[in-house]
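All protein chains but one are shown in place.
Now for chain A:
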Amino acid sequence: MIKRRTFLAGAGALAGFQQLNPDFFISSAFAQTGKPITFLSAENITGNWDPTAHTTLSQKIIEGFVMGFLARAPMRPDDPGEMVYELAESMELLDGSRLQIKLRDGVTFHDGHPFTSADVKATFEYGAQPDRPAQWYPGPTDSFEVTTPDDLTVIVDTSKGGYSASLFIFLAAYLPMISAKDIAEGPSGALTQRLNGTGPFRFSEQSGNDTVLTAFDGYFKGAPKVPGVTISFVGDATTRLLSMMNGQASIIERLEPEQIETLSGRDDIRISKLVSVENKYLWFRCSKPPFDNPLLRRAACHAIDRELIYEVLGESGHPSANFISPIKFGYIDLDNYPEYDPDECQRLLAEAGFPGGQGLPDLEYITSVGFYPKTKEYGEVITAMLQAQGFPVTLNVMEVAAWNENLYDRPGGGPGHMIDCGWSTGSPEPDLVLRTHFHSGSKRITGIVDAEIDEALDRQRSASSLEERERLLQTELTPMLADKAPALSLFTSVMVHAISADLDGLFLYPDGSMDASVATI
């Protein structure tokens, strides 16, 4: 028998349940129409929004949405040198050392300020200052002069620096245009606090690990179709994968080979694979023994069978035989690129005074785990191959922060004897890799100081035409690098993204940058 009190309590509970909004507890995990694009990044950003203050790829990707560029380089294998004008309407070499850039009229920054030649001049002069951490320019500020005959014309004169003005053409696809007003405010001004560009999305806020961008209605090509883009740093690859599968993420990057397999059968997700601008290298510490000896470096190169590395990488690696990616200007498969040749390895070891590897000190090969696909796995393969030829190598696998701490050259030589790292720059410009790593003025990881390489680098930089520069790159500089082997480029990365099938119109650049100005979801 039901008591009156029990009945009333039950009825009250039922009425109360009907008043509850279950959405509070449970909401659909599936993507909704008209929502912003959600991109999950594998890498964190820096604490500084100044585009000249870092070389961090994840932040370059964010800049790709917000900032404007004079031109963009789609960098597809069939036409690696193609340039598509954006803020520029034309770029013309007046002579070997003068480049004239004509700008698009009617473009404004997100803060309402008009974009003019003064902004280009300020961007070039500020970015090339020697104290800027991102050293992308062919020379420091005092090596070139920028004049602005009118609001829409810029002339870059490199005669003071003695190099060709054509170097600024490919750089145009990589240098975000900064407002002269922001630069004038100095180090404590707005430049560090937020991004202010002319791109399709404006910087809204940084909330924890989420960078929130909203559509910029005044974008010169027309307002974007999606309301915004949210870029979130999610460090774990499985977490990113799950987000993609449950519809929370619109796009994720750097898929592992087995993740590609997991996602490829699904109708709601498509996989994008692009041969990227990023080569992965085994860098030798050239400023200290034993790899200050080029014979030993070449011996080590000949000990490595890159075919086995491709097998480990599966779809994440693309074969290449040069120090730059096949989609960079000047790429060619080098005839003298060191291939797997145990006999040649042993001959070089003996010539260097270490027959069979005898007498070599213990060697440390440093690699990372957690960022690049399969680094630990192919690091073990390389270690085994080197050991097989007599190199007393130990592999040291580090988490990303510790590896980053140990990455660069320093006085007396960087830590360890070899280290794994990739290098990716969103421009066809080869000097962004070659000069950065192999000129004694930079020698970022290898620490190499070699007058012959310096001269070859300077000669191709100073070539009077692109054709001449290409010839010097292919017949002089990169073959010389293959002989001296300050590093071994192992392969070119394939940039693999998973993209929600209902996200249309998104264009991916081979450095991971995206153009979502006409994307719909």
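Here is the rule we go by: a contact is a pair of C-beta atoms (placed from the backbone, for glycine too) under 8 Å apart; a residue touches a chain by one contact, two chains touch by 3 or more; residues count from 1.
In this text, contacts and distances are computed from a predicted model.
Not shown: a single chain whose UniProt protein name, out of "Uptake hydrogenase large subunit", "ABC transporter permease", "Quinol oxidase subunit 4" or "Succinate dehydrogenase hydrophobic membrane anchor subunit", is "ABC transporter permease". Annotation: of A:Asp95, A:Glu258, A:Asp333 or A:Glu399, A:Glu399 touches the absent chain (contact as defined above). Checked against the hidden chain, the listed residues A:Asp95, A:Asp236, A:Glu261 or A:Glu307 yield one contact partner: A:Asp236. Summarising the interface, chain A meets the missing chain with residues 24-30, 44-50, 53-56, 59, 131, 133, 187, 191-193, 205-209, 211, 232-236, 238-239, 242-243, 245-249, 399-402, 404-412, 414, 444.
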